[in-house]
Every structure is written in structure tokens, then in C-alpha cells.
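The complex appears here without one of its protein chains, the remainder shown in place.
A, B and C are the chain letters, set down in written order, and residue numbers restart from 1 in every chain.
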Amino acid sequence: MTEVVPARSLLEIHKLTVRFGGLVAINELDLQIAEGEIFALVGPNGAGKTTVLNCISGLIKPAAGNIQFEGRELLSLPAHKRASLGIGRTFQQLQLFSSMTVLDNLLTARHTQLQAGILSGMLPFGRSKREDAHARQQAMETLTLLGLESYAQRRAGSLPFGAQKLIGVARALVLHPRLVLLDEPAAGVPPQEVQELATRLRFWQKELGTTLLLIEHNMRLVQAVADRVCVLDYGSKLAEGDPKTVLSDPAVLEAYLGRGASKAVQQEGVSHVEG
Amino acid sequence: MLKVEQLHVGYGSLEVLHGISFDVPEGAIVAILGSNGAGKTTLMRALSGLIPIKSGKIDFAGKAVGRLVAEKRLREGLALVPEGRDLFGSLTVRENLLMGAYTRRSRTEIEQDIERILERFPRLKTRLQAHAASLSGGEGQMLAIGRALMSHPRLLLLDEPSHGLAPIIVETVFEVIEQLNREEGLTIVLVEQNAHQALEVAHTAYILQSGSIVLNGEATTLTANSAVQELYMGG
Amino acid sequence: MTQKPAVDQELAPDVVAQPELTGKKTLGGRLASQRVWLGCIAGILALILLPMLSDLIFGGSSDFQLHHISLIGIFILAALAQNILTGYAAQPSLGNAAFFGVSAYVLTWLSSDLGQPYWIGILAAVVVSALLGLIVGTPALRISGAHLAVATLGLVTTVGALLNFWDTTAGRQNYDLSNLPDFLNDDRTLYYFIFAIVVCLLFLSYHLLHSRVGRAWIAIRDNETAAEAFGINLTKYKLQAFVISAAMTGLAGSLYATWATTASSSMSSADQTIAFLAMIVVGGLGSLTGSILGAIFVGFLPLLLGQLPSPMVIGSFQLQISTLITGIYGLLLLLVLIFFPSGLSSLGTQAGNWLQRKPSKGGTE
Partner (left out) sequence: MSAFLQVVIAGLVTGSLYGLLTLGIVLIYRTTGVLNFAYGAIASLCACFMYILLTGPRLNFWIALVLTLLFSLLLGIVLERGFARPVLHAPVFTKAIATLALALVLETIAQAIWPQLAEVQHFSTPFEGQALHLGGVYLSAIDIVILVVTASLMLVLNLFLMHTRMGIAMRAMADNIPATRLMGASVGRIFMLVWALSSFLAAICGILLAGQSNLINVQFMDPILLPAFIGAVLGGLDSLPGSLIGGILVGLVSNLLAYFLAGHMLGAVDMSNPAIRDTLIFVGFVIVLLIRPQGLRGRALLRRV
């Protein structure tokens, strides 16, 4: 396994441990994610991948360990403060603000960038309206960048699933975050569109300079975009490194296909072919 | 025994299964494999009647059951062991088993069946009066299977029996599955991510990817098939 | 990155957001917002002209009718307040009637007993209500769902009992509000006064609900998890909703005391709570128009039923109309909950959807 040592870590997770009742969901996990890379977190069902994301965005409180973002300790911050540091995310179940328009979804994501309170919000002029106009313009720019501008005035909940998925991404990107957490971006995406999704992810990373941490089950996508992969199994790191090496690791195959799987494969002498 | 044709299932505007067809002969173990998000649980929920199907046919023992509600399908002999087990946590182990026998009347027969199930799963015997919520993962899976058996099903649907279990317990669960099939002639449909283990007990297998069946065949030929691995690992 | 969403043509017009929710970027949006403006101006004109119209229809008794219509204005305020709390910020509180009652007593006490000017009384009533809202809202954040419903309903009946207790202790039958500024003794000026306030608050609320604060409330309602992940401080915004709603209900309560020239402990009762909830549920949760429609609906009911003879005799049944009104509130509320769960304000859109969907429905089952 070739370990690519990142030049400068944007996110550092150190000995992270999460327990649910008596169950250890994450066990002393260490991760370093470098600025500007696409990092994939994979593993079989129940391996604890979403739990890691929830710890980073503050929806779950870990039992032990620490998480540093640009050298700043995250765990002591409440969830709502972390967004303003430049961490955006998408959700597996989308979790859009479904009764709002797409544009308002993006404006809401920019909540921390705005300051207007109740009093100025009540007035038809002044700070609130100025801020909103500016934010609206920036939101439109993000939508245009992602080719979604025609959806701006539509109600998010009424859009087709595929479009909602992209809106979820737009909402995560509108703040120009340093780090975006993507929870299974390929889930529910038809197989023929996975390649296109890969192209998009690369584009955001290059064009916006965003670091991406993604959880994914679709290995085609992982192989196509990830700079590095970490495999989780039962809450612990099973393997880490470049996708090609890691995904043909016998231990990883066992985690996915069950015990004895790698043996069977090796006996047949099948080698891994790049798709 | 179970014949599924062109099954389409979805939630709202999202279609999850795009026309699934497969056959389960009487007395067989059929495995349906796929990674997370392939639509395995949706398939099981649709087969058991927990969610409605959009179109397609489900024939069970010569009868069209695709439009029946879950309660009726159980009475036809189609029992599901749901993903995550769905035990009645505040009920005792014994009460969970009694719930499994809800459709049956004879008290003596039910008691006999409970005895038989406790013989098959001796771990449960010691925990009979414990609340199901306090069981370990392995015990819970045994109880979930035992509870489903209490209705005398003709076909057992198992949704990810290995989910969340330690490897050593996964092996025990699969042994039980094999025994049920061998000793009692129970037809079993098994949905799994753990492909290797499932292929070891199954007779035939189907591979589900993104809501479609992309590969099927005899379990023995699929075991060593690099295609399985490719599908999982992206090849 | 070149793939353009190719679904525009397939989408039925119902997915186009309500004009009031959107900005003014597109042509459609601009037209829609012009329609909204025209509607507003027409509404205000109608309100100004209504007294004259009422003269034409009712002649001598027109002031009496106007007096009733003013009550609807007060209801609109209360409905708006309940809607901000429950329809927008999604706090299932049944406690607004408590602020309604307390503010009426504060105003009456200051004005009648202490001889303070009316305006000081109104101001104090609103401030006290806002403070009460803060006191109630803080624990409400820790209590959820069914428990909150029980606790807030308990608040309403407890406050009602205490106000009643005060009345008994002070040995008074009615707590009359004296000391009103002269112009408020006139039904016509009272009407203008109340509706000026209503229009003002509707205007301010409209902007607030479309500002950063309003978006935060809606975000909390739609998806708390996501709202938190995008930096919305749940505690702060829920509490703000409580305070604003309480202050507004307080204003409505003191206006009610002005309107009735008396404060009564029945203002803080379960029935009053139901009336507020009926307005927003019948009108539509999370909709400004809904608050107005709901208040008109609930407010007009007694007016319409008041035309019926009381007691009314149907066969062997004899009905007190006052009883009937309560029962009809209940029945309508039930029917709306069952058949139009999103309220009257959505009826227009629903009708549209139904017409458009019908042809394509064919082969689904």
C-alpha cells in the first residue's frame, strides 16, 4: 500500500471514537485530508461512514478524539458555527428545504454570511434587502456554474430526484466552502450517468478549489475521481491509499464480499482490470 | 414457487427498481446480491407488501399476490425477516415469538412450535423473559428468524441477515439458513451484500445493481466469477 | 458540466413557486409581483371604502356591522402571530391565548386602575407579552411534541384561572377599560385604527418572512438537521419566533380589550386557543394569505350565524346559537383537517393541479 503523505492537511481527524449505547461505531479513527484533494471514504453497510461525516458537521458528538479544520479544533464548536468556517455538506437523503424555491435554498445556505436581524428584516429597504440582493446574485452565479439556473424559482420539493440531488450539491457549494462533505452522491444516479458525475466532481474541485470528502458505494465513481481512498470496516480503518491498490487489497475484498472471497478470487487467478 | 415479472417500485418520483424479474423454485435458496443502494431492501419490502408496487407481477404458489396487503401475504405463507430485524423491543422474547404466531389459533401447537424454535436457537432459551431490546445482534437475528418461522411460512424472505453482525456470528446465521432449507425444505430468498457467504448457501443467485438485475446464474459458477467482484468493486 | 436540465417542458406549472416567495429576477416573477402589488392596493382601497359601502347596505346599523368587521382585523393579527410560530417556525404551541388574555389585563389595569395613558398601556401590554413569550419559549425548546402541547394548553387554562381569580379577589363582575382616547370610542375610527395596524403588520411580516430570519424559520420547519448543518442557530430562531408571536398576540389582545372595552378571563381559555388554531389550520399553515382567510372565515361565522333565530328549533331539537357556533368551528376545523390538510389558501393551487393532472393520471394503477 503506497501511502500518499499530504503536503498540508485541511482536515485532521485524530483517534475519533463514537459509541451508540454499547456499540462502538467508530474506533480510534485517524484521517488526514489534504487541501484540494478528493478523498473517498468507503466500506460495507454499517461501517460507520456517515457517522464520520456527522461528527465533522457536528450532528453527532463523539465519545473521544479530536477533529481539526485548518488547525482549528472543531468539536468544541456547536454545529451551526461549523458551517461558517467553510464546511458544506450534502446528505444521503437530500434533506433539502423542500417548501422553498431552489434559490431560497441557496440563500438559506448562505445564512451565516448575512447579518440582518428581525428589525431590518421587516423593512422593505435597507441592510436586509441589500444583503439579500447580493446573496441572490451569488446564488445565481453558483446555479449558473452548475447549469441549474433554470430551476431557480422552482419549489425544491417538486423537482425530479436527479435535479434535487444537484440542488443539494449547489447548496453545499454556494458558500464557496473549503471542504465539502458528500454523502453518496451517486446513490440513485443511473449507471450511465455516473461517468458524468465524476466529471462534475473533478470540475468543482479544479474550478472552485474545493476539497471533497465523499462517501460512496459506487466503486466506479471512486476509481474515477478519488485521489485517495480509505476503507472503513466495523468503525476502523482497514486500508488507505490510492484507489487502484486499495480496492484490490484482499482484506478489502473480504470486507465487501465476505470471508474467503479473496481466496476464491485468487484461486481463479483473476486480476483486477481498470474499468 | 415465487415468480416475479417486470417489477417496478419507487417512492414518489424516484423509481428504485426498474423492472425486476426472477424465479424461485420450490425448496431452493435464491440469493439476491448487491451493494448498498442497489434496491435490495426496497425489493424485499415490495415482495412482502409493505410498500405498493408501481407495475409488474408477483405470483406466489400460482396466485397473484402483488396487490395484496402485507397481512394477507403473510397468511398466504410469505414471511419477511426485515433488515435491522424490527423486533418488538418492549416485548419479551417469548412475546415476540407469540406475535409471530398471530395468525394461528391452536395454543398447544403454538407452544410446541416455540419449543422447537428454542431447540434450534438454544441461546434464546435462556433469555425467554428478557426484553427483545436487550438482545445482542446475533440473538436478535435468531429471534427475528424464529419469529418469522412461527407463522409456518412456505417461503422465507431474509433481508440482509448478516447486517451489523460480527463475522463469526454471520457464519452461524448462514448455517441456520442452510439447515432450515435442508431439514425443513423451506424455500428461502436471501438478500445480501455479503456475497461470498450468500453464494455458499444459495442454489441460484441474481445480482442487483442500481435497481436492475445485471447478472444471474448458478451460485457455484458465480462464486468464482470475476464479474461479481467487478460489480462490487467497480473493476 | 454542459448538461442542462432538460425537464423544463415536462414540469407542470404547479411547481413554479408562488410569486410571493420569489425574487424579482424573471419576467414571470416581475409580472407576478406586480399582480401582488395590484392586489395589495385593491385590498387597501376596499378597506378604506368598506365603511361607505356598509352605510349603503346597512344604513343606520352600519356602525354595528363595522364594529364586527373590526374584530376580524384583530383576529388577523392573532392568526398571523400563531402562524409565524406554528406555521413557519413549526413550534407546536397551544399557548398563544395566554398572551391574548394577559395583555388585555395589563392594558386595562394600567389604564383603568392606575390611570395611565392608553398608549402607555398598549406599549406595556406588548412588552409584557413579549417577555412572557421569552419566559414560555425558553423551556418550550427543551420540551417536545406532545409534551409541549400539554404544557402550553396548561399554561392557557392556568393563566385564565389566575385572571379569573384576580377578578374575584378584586370583587368585580366586569373589568372595564375606561380612559380610551376619544376617537377609539367611535366605531368608524376604531375600524380605521385597527386596519391601519393590521395592514402595517402584514407589510412588516411579509418582509420579515422573506428575509434571512424568515428563511431560517422555514428551514427549521422543513428540515432541522439541514438547517443546523448550514449554520442556523436553532435555539435563537425558535426563541425569536416565540417572542415575536407573543408580542403580536399581545397587541391583538390589547386591541381586543379596546374593541370590547373590557378584559375577560375567558380570553385565555382552551376555546380561544382553538379559535386561533382554527384560523391558521383553516386558512393554511405557513401562509400569510392563509392567516387572513382563516381569520375572515372564523370571524364571519358568528356574523352569519347571528342572523339565525336563537334558540333555533329543528324538529325536536332546540339549539342555542352560541353553542352551535362553537360546534361549527369544531366541525369545520375537522373537515378541513381531513379533506384539505393544507388549508384554504392552497385550494386555488390544488384546483389548478387537479385540472392539469387529470389527463396524465390514466395508467398508474
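To be clear about the criterion, a contact is a pair of C-beta atoms (placed from the backbone, for glycine too) under 8 Å apart; a residue touches a chain by one contact, two chains touch by 3 or more.
The structure presented is a predicted model; accordingly, all values stated were derived computationally and were not measured.
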{"item": "Chains on display which the left-out chain touches in the complete complex", "value": "B, C"}
{"item": "Given B:P52, B:G89, B:G185 or B:G217, the one touching the chain that is not displayed", "value": "B:G89"}
{"item": "Chain not shown: contacting residue from B:Q6, B:T103, B:T126 or B:T221", "value": "B:T103"}
{"item": "Sole contact to the chain not displayed, among C:Q34, C:S144 or C:T235", "value": "C:S144"}
{"item": "Interface residues of chain C (partner: the chain not displayed)", "value": "86, 92, 94, 139, 142-147, 149-151, 153-155, 157-158, 161-162, 164-165, 168-169, 270-271, 273-274, 277-278, 281, 317-320, 323-324, 326-331, 333-334, 337-338, 341"}
{"item": "Interface residues of chain B (partner: the chain not displayed)", "value": "48-50, 69-71, 74-75, 79-80, 82, 86-91, 95, 98-100, 102-103, 131, 133, 147-148, 151"}
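Note that in this section only the chains that are shown with their structure count from here on.
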{"item": "Identifier of the chain whose CA centre is least distant from the whole-structure CA centre", "value": "A"}
{"item": "Cα-centroid distance, chain A relative to chain B, in whole angstrom", "value": "32"}
{"item": "Centre distance in Å when chain A and chain C are each reduced to the mean of their C-alpha atoms", "value": "41"}
{"item": "Chain C residues counted as touching two or more neighbouring chains", "value": "none"}
{"item": "Multi-chain contact residues (two or more partners), chain A", "value": "160"}
{"item": "Interfacial residue positions of chain B with respect to chain A in the complex", "value": "13-14, 16, 35-37, 160, 162-164, 166-167, 170-171, 193-198, 200, 209-210, 223-224, 226, 228-230, 232-235"}
{"item": "Of chain C, residues touching chain A in the complex", "value": "1-5, 7-8, 11, 14-17, 21-23, 25-26, 28-29, 203-205, 207-208, 211-216, 218-219, 221-223, 225-234, 240, 244, 286"}
{"item": "Residues of chain A that touch chain C when the two form their complex", "value": "57-59, 78-84, 88-89, 91, 95-101, 103-104, 107-109, 111-112, 114-118, 120-124, 128, 131-132, 136, 140, 146-148, 150-155, 158-160, 163, 166, 171, 196, 199-200, 203"}
